[in-house]
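Each chain you see keeps its place in the complex, though not every chain is here.
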Amino acid sequence: MKVLLTAFDPFGGEPVNPAQEAVAAVADSIAGAEIVKVVVPTVFGKSIDTVYEAMKRENPDVTFCIGQAGGRVGLTPERVAINLDDARIEDNEGNQPFDKTIFEDGKTAYFTTLPVKAMVAKIKEAGLPASVSYTAGTFVCNHLMYGVLYHISKEFPDMKGGFMHVPYLHEQVLNRANTPSLSKDDIVKGIEAAITAIVENA
Amino acid sequence: MKVLLTAFDPFGGEPVNPAQEAVAAVADSIAGAEIVKVVVPTVFGKSIDTVYEAMKRENPDVTFCIGQAGGRVGLTPERVAINLDDARIEDNEGNQPFDKTIFEDGKTAYFTTLPVKAMVAKIKEAGLPASVSYTAGTFVCNHLMYGVLYHISKEFPDMKGGFMHVPYLHEQVLNRANTPSLSKDDIVKGIEAAITAIVENA
């Protein structure tokens, strides 16, 4: 079994992205599955293209994308991606789409095909806070999740796909008032637990 | 240099107290200082008596107390303790004082004699979230901090004293919605950083 594990680079003025930091430290083999990692630019369009190329090249059993959701307290597997870009800030190349459809021939939304409740249960078993999320927002995270599930629906009938948001790292909140965060070790453990649940429920 | 480090036992229906769990794992020697640990019952009166006995027995240079503040995102050294018990819930022996003076011959409040800003800076240097707090509440935590500073003012002119609140452990929030938490490792590191700042600024 092969898992394509992707992580965004920093955006919104942050010096780091907890997804990228943690994914770099995730084990290369989890529960018998091979983990192939890709860093993804936080850019509308390019992010989907980058992962689509990796999906074709690697032909993984699972494409699992990780992104930052600053302000959340735990790891949150996403249940659904919607066909909508609507950006409150610019992406890393200055794009800021409003009310824009991602793929004209795509569905209004795609549900993830990953076992989000089993993932939450496994992350909690590992001693870390987690819950299912029902919105991935309307910025590049939802965009990529939607794009992955769109391409899976068109071309990769046997591949599973999904997305998980992770909180800020401690280092990102030292000068922010009252903002929750996790250590890199905790986020790494949470991602590995989520992948374990994905493998066990495949 | 000797530091008396105290931690409360669990209260309010919690199975654990992050202060007790973390203090048990703190090193026995930090920055050259000897650390002597005492577990304190979460009980009005008894908590102060327990620590007062230890202060007399151990004659430490510093008495530093740790307690749980569920809902906070980081470690929070307390600046001030007030002469007031006012309990929203019962303590571990069923006491629930309202609007009660702690020591009739005590001051309205005592400022800590620990270097709270240096402690916050050192905890952040260790990569963990921290900020100075200006209220330790009106439950047993404030009660103990007040009692320690009262006894210091009366009998131990060379001793320094203070209190730090720590967030919930992850295991305490797994079934709570939207509540921040830290790992035991992070809380241990934060307490050790705080003690390092205390020793360095003595």
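Chains here go by letter, A and B, matching the order in which they are written, and residues are numbered from 1 within each.
Everything that follows uses one rule, which is that a contact is a pair of C-beta atoms (placed from the backbone, for glycine too) under 8 Å apart; a residue touches a chain by one contact, two chains touch by 3 or more.
Remember, predicted model here, so these are calculated numbers, not experimental data.
Here 2 copies of the chain are placed, and the complete complex recorded in this file has 4 of them.
Throughout what follows, only the chains that are shown with their structure count from here on.
Chain B is reached from chain A by a rotation of 180°, derived from superposing Cα atoms (nearest 5). For the pair chain A and chain B, the distance between C-alpha centroids works out to 39 Å.
Note for the complex: chain A touches chain B at residues 73-74, 124, 127-131, 170-171, 173-174, 177-183, 185-186.
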